[in-house]
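Can you read through this structure? Questions will come right after.
Every protein chain of the complex appears in place save one, which is left out.
Letters A, B, C, D and E name the chains as they come in the text, with residue numbers starting at 1 for each one.
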Amino acid sequence: MRVGVYPGSFDPTTNGHLDLIHRGMKLVDKLVVGVLNNTNKQPLFSVQERVTVLEELTKDMPNVIVDSFTGLLVDFIKRHNAHIIIRGLRAVSDFEYELQMAQTNYTLDREIETIFLVTRVENSYLSSSIVKDIAKFGGHFENMVPESIVKKIKYKYNPSAN
Amino acid sequence: MRVGVYPGSFDPTTNGHLDLIHRGMKLVDKLVVGVLNNTNKQPLFSVQERVTVLEELTKDMPNVIVDSFTGLLVDFIKRHNAHIIIRGLRAVSDFEYELQMAQTNYTLDREIETIFLVTRVENSYLSSSIVKDIAKFGGHFENMVPESIVKKIKYKYNPSAN
Amino acid sequence: MRVGVYPGSFDPTTNGHLDLIHRGMKLVDKLVVGVLNNTNKQPLFSVQERVTVLEELTKDMPNVIVDSFTGLLVDFIKRHNAHIIIRGLRAVSDFEYELQMAQTNYTLDREIETIFLVTRVENSYLSSSIVKDIAKFGGHFENMVPESIVKKIKYKYNPSAN
Amino acid sequence: MRVGVYPGSFDPTTNGHLDLIHRGMKLVDKLVVGVLNNTNKQPLFSVQERVTVLEELTKDMPNVIVDSFTGLLVDFIKRHNAHIIIRGLRAVSDFEYELQMAQTNYTLDREIETIFLVTRVENSYLSSSIVKDIAKFGGHFENMVPESIVKKIKYKYNPSAN
Amino acid sequence: MRVGVYPGSFDPTTNGHLDLIHRGMKLVDKLVVGVLNNTNKQPLFSVQERVTVLEELTKDMPNVIVDSFTGLLVDFIKRHNAHIIIRGLRAVSDFEYELQMAQTNYTLDREIETIFLVTRVENSYLSSSIVKDIAKFGGHFENMVPESIVKKIKYKYNPSAN
Partner (left out) sequence: MRVGVYPGSFDPTTNGHLDLIHRGMKLVDKLVVGVLNNTNKQPLFSVQERVTVLEELTKDMPNVIVDSFTGLLVDFIKRHNAHIIIRGLRAVSDFEYELQMAQTNYTLDREIETIFLVTRVENSYLSSSIVKDIAKFGGHFENMVPESIVKKIKYKYNPSAN
């Protein structure tokens, strides 16, 4: 059985992430969406909130599960008996960082293969940071994230609004 | 009437910024230099100081005005009835970020056009950060910024000198 | 009066080119689409055919004219009393070549300003070469070029087909 | 059944290509190595020679087959009932071209997914062109290609040598 | 006498740094390894610890000395009567930053020449940050740094372990 891991912060999940999940789940028998608990950063959503959002978004995808992790990706991968990392590529700067990570993970575990999918052009400018920058100032981000989390994001920045 | 906005932090204004203003004001009927009030960063000069410096530097350019803004650039642009964003490009890493911003702003408002000018080679290594790194340790930055602000920068790092 | 030149080979015109013309004509009072007669390459369409296609495509744009040129772009620009070059940017490799051209043209004539527009994401993979590569082998390129030239391209590769 | 295609010129096959085949065959149930018959270029080895070399190199890999093609990759893929293209990435310039190709192929057929593997660092400088440049002048390329084709390459450049 | 400076943070020294020292010392008559005391960052090892590690590692290299500095690199260079800066290049993003630094330093002192060496492929994914990210979570970094400092790094993250 081919098991793949799609790791990320998903803070919040964007349409770009969701597209990658749709495409990634066809490439493996089981896809684990891995939510990184990055203790260095103050996230918008807690790890548990992010996992819950993703579980809701993937509930009709039978071969997708969601899990969170702290620490090294290679350890998370072993825990799920996975051998494949799936990552999206948008731009050149992405590429160099991702290449460095792929080489490092390969050094840590020779059995791991990282495969890259290219972000669809309509999502190529999208990132969680941009969604947050726009939402913070009341801008229009509705077409950038799954519908179900629009309200959740607005609430984070403006709890008193309806 | 074509109204353009040239946004930035201008902390401090460099010769590269000033060159962009000179060139940008020829491309539009009115150019608004927009000083970003980035609340996440501790600036060297306050927004008001930066606006004052730029007003002094552009006082002989009849179609240039200076204004500051907080929040989304697209909102600032609407406030000035502008449709054009002017940005300088120095390097590949600039380019990818700028492309992402241009795409995002276009998504937020289809009437906005971002136009890029290439930094002159003699300014291609210049940035506000580099000026500050050099000034902080007493290095020679006099040829990197307009003459009128050399003293102001030195004073910031060493108020007791004179 | 601001006169701009949008130079290129247009062999053939793609939807990306047409989008640039639409956007460029708003930035200047008069836009000259300049069709390069590159004597080093064997084109698919003759210069005259390319000019005719562009004249047809721009016939409802009152401030756009089409002209062809051989030799240096700076000479073509002077002939049209233009001071602005408009170019599209898609990718990093584009960017470096374009930057080099912009610097060179500025060296040849200090009055010339090159402004860059970013290609819309939906056209970001498009180029005349890709259209030709696909058309050559009977692939589907209908959504990549203006409708009026689909038949002309097909005829070039297969004159006997109807 | 997941069927993947690994297309290329393989003129000649390098250690980098062979590594990609080893890794790619684990990601799919059947891997088709597709040798492009590029009619625009004068190859060192004929398509038939290149197919034969690859068949020999992959004869112990039960789920790998070798085939050649002319024309569009998407047509080749359909012929093999494949949905996955596998490509290697070495450098930034690779990346931009590959991204453009992936977007184009996706436009031509929405069912096709391109997945990228990063070249191992020890092969990151390798390409068929470099092997040919070195072999042409009698340099040492023995560690760059599979052992079985060293002699074949030498013979191409110097048929009279033993 | 040609004196060169190889500046960096060396927090910690990696195999990539050590390789650069080996190669750099052959290019000059005297090589000064300059440990930057960056007061903005909280390092893993103190400047003094880093200097000591490097002195131990270079004790058999007669033309290499180690020194630390605060402030501008150009001032450190003058102090050592050096005219050459040696830097390693791994990736495109490195390159742009390094180019900007080289241009800036040349502006500050026309007598200074920056020379770049390309990192060996086996070290091309390596950086001090990656070593720390792995060590922090108990991963395997033993093949990324000189043997003598493996224990020192482990102790920093886990003083109570043996």
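Following the convention adopted for this analysis, contacts are C-beta pairs under 8 Å (C-beta built on N, C-alpha and C of every residue); 3 or more make two chains touch, one makes a residue touch a chain.
Predicted model, so just to flag it, every value in this text is computed and none were measured.
When the omitted chain is restored, the residue from C:81, C:104 or C:129 that touches it is C:104. Of the listed residues E:54, E:74, E:102 or E:126, the one in contact with the hidden chain in the full complex is E:102. Within the whole complex, the absent chain has one touching residue among B:29, B:56 or B:122, and that is B:122.
Interface note for the absent chain: among D:18, D:91 or D:150, the touching residue is D:91. Within chain D, the residues in touch with the undisplayed chain are 91-93, 124-125, 127, 130, 134, 137-140, 143-144. For chain C, the list of residues touching the undisplayed chain reads 71-72, 74-75, 92-93, 96, 99-100, 103-104, 107-108.
On the side of chain E, touch with the chain left out of the figure occurs at residues 2, 23, 26-27, 83-84, 89, 92, 95-96, 99, 102-103, 106, 113-118, 120-121.
By definition in this document, only the chains that are shown with their structure count from here on.
With A-B and D-E as the two chain pairs, more C-beta contacts join A-B.
Spacing of chain B relative to chain D, judged by their CA centroids, is 48 angstrom.
Chain centres here are Cα means. That of chain D falls 39 Å from that of chain E.
For the pair chain A and chain E, the distance between C-alpha centroids works out to 34 Å. Shared interface positions of chain D, defined as residues touching 2 or more other chains, are 92, 96, 99, 103, 121.
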